[in-house]
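With one protein chain withheld, the remaining protein chains of the complex are depicted in position.
A and B are the chain letters, set down in written order, and residue numbers restart from 1 in every chain.
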Amino acid sequence: MNKNNQLVKIFHGPQHPGITGNMSVEIDLDGETIVNAETHVGYLHRGFEKLVERRTIPQAFTIVCRICVPEPDPNEENFARGIENLAGIEVPVKAKWIRTMVLEMQRMTSQFLWMAGQGGSLGLYINPQWAVADRDLMLDLYEELTGARVYHMYIYPGGVRNDLPLGFLYKLGRLLDYYETRLPEYDRIFFNNAVFKKRAVGAGYVSPETALKHGVVGPVLRAAGFKKDVRRYAPYEMYENLEFDIPVATESDVYARALIRREEFKQSIRILRQIIKMMPKDGPVNVKLKNHRQFTIPKGETWVRTESSRGEFSYYMASDGSEKLRRMQVKGPSMVHAMSLLPEVIKGGQLADVAMIMNSLGTCPPEIER
Amino acid sequence: MSFINDKLIPTFPGYNITTDDQGIHKINIEIDNLITIASRLHNELNFESLQTISCADWIEDGYLQLNYIFYSYEFNQTVFVSLNLPRELKDDGSKRTISTIPSLQNIWPQANHFERELWEMFGVSVTGHNSLKEFFLEDWQQIPPMRRDFDTLDFVNNSFEFRPGREDAMDVATERKRVREAKASEVTKGADVNEQK
Partner (left out) sequence: MNWKLDIKGILEPFTALKYLFKQPATLLYPFEKRKTTENYRGFHRNDQSKCIGCGLCEDICMNDAIDMIKPEIVKNAKNSSELIPRVDFGRCCWCSLCTDVCPTKSLTLSNEYSMVSTDPNSFLYNIPDTSKKEKQNG
């Protein structure tokens, strides 16, 4: 409270270094304690959903990856799978394996980004430097596979765009070996760091009831004690044939979520190793689509889901029998995490913890606004 | 299959329930039943989570189709509760629909944001909602932008200027015709020359 016994109102963001993208949290402060909070978005609305309605399918495919900046591939996969459901396209087996591999690689790159952000929000700046450098090695592989580093535009309705380059799986295996040696280093500087533990244990508690009621997804839900993962309960692509564990915790604070993400990173390595072994040697990787003006989809609707590193992305798609989609609605994890969960979680907390909690919930405005 | 026979049909007798080949159950309802159905799904069948509220504008049939997408972790089942909302706007300049939907924010807090988005993007009127205000757009004067009759190209042409320098672009079809005619006339000319020889 200030001199006149009033609450102080501040805007945390959109130009705050601790914020995860272009959004702002309007906070009422009593001293350092948060009394009331509300999230505001609207700095990044690009109208992708409307644009998709105006474009033919191949044309629309180039913008869906831009819906989420750190994780383009789950979006591409969702879009492709939705179109395949609607149009009744059967995808070749090898394409499915490659897609699974790309998705799992994507989960690893975005775990690195999360690690960078989480460290940055605590002032532990060694984390961003290491994590971004290590992520870059994965981006190099992406560059080789897809021709681009961040927006790959690789998973395409009907398959993937090109076959694996020569020696790709070998390089991927080498990179996984390297990541495995790096993980103990991260343990030392970050996960076992006494300062991080002191800050994170007990901060940002999400009770199991809140988690269920708000429809929370991903690591936040798993940290609250629910063993739920789309890859397990609604398996897509090749996840049925792969072995992996789903980590759970019950503490449901920032630290528990950090450990869950660390464990998921290890599971990603495990999954990728299986994929390297099981990847079919040859076979087609895509089916040829018709010319984009003649590629019409029968009327129908579908709902597809993909597990990204922050939780479930789900797309509702409706087609009207023309070559364009009637509607594509995107729901990412942040819609819930940032809009309705975050204000509730930070209430009663400290101003200095806002950035850390925000990062730990995995909020990301681009997918709220599309 | 058993889920629909064991649970859905006994709970909601008399409703039109369908299942498509992706395993999505769909209950078609009227607007008035929405609150009852939603709260019974939540309380009796344990559909803990409202995933999203999707909306598609079927302009030729004159309605907005709202799909309330529920997911149950217990049964691992997805249920669409689907209703058709007439898409006519009020004529008092508010640019919102005549028919209204009730808000579900008391059962699921995140419904608040889904409904706020529908209100802004499709102009759906919502009753019992505590924060119907600007969400993504700022000072929006036109009709709600996600409605099919809003033309984005028109909007862009009216509000932005294009950078000059690209006027020399040519239309392929007309050029192709021109080239073909030119070639044809050359050929006939050549033929004439040959004949004269």
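Keep this in mind: contacts are C-beta pairs under 8 Å (C-beta built on N, C-alpha and C of every residue); 3 or more make two chains touch, one makes a residue touch a chain.
The structure displayed is predicted, hence computed values, not measured ones.
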item: Per the touch definition above, residue among A:21, A:42 or A:58 touching the missing chain; value: A:58
item: Chain not shown: contacting residue from B:60, B:91, B:138 or B:168; value: B:168
item: Touch with the omitted chain, as defined above, among A:88, A:147 or A:321; value: A:147
item: Selected residue (touches chain absent from view) among B:9, B:143 or B:179; value: B:179
item: Contact set of chain A toward the excluded chain (per top definition); value: 55-56, 58-60, 62-63, 126, 133, 140, 143-144, 147-148, 151, 153, 161-162, 165, 185, 188-190, 192-195, 197-198, 202, 292-293
item: Chain not shown, touching residues in chain B; value: 163, 165-166, 168-173, 175-176, 179-180
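Operating definition for what follows: only the chains that are shown with their structure count from here on.
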item: Centre distance in Å when chain A and chain B are each reduced to the mean of their C-alpha atoms; value: 24
item: Sites on chain A touched by chain B in the complex; value: 41-42, 45, 47, 49-51, 53-54, 85, 212-215, 226, 228, 233-234, 301-303, 314, 316, 318, 320, 326-327, 329, 331, 335-336, 339-340, 344, 369
item: Complex contact set, residues of chain B against chain A; value: 22, 24, 48-52, 54-58, 65, 67, 69, 73, 76, 78, 80, 108-110, 112-114, 134-138, 145-146, 148, 150, 152-153
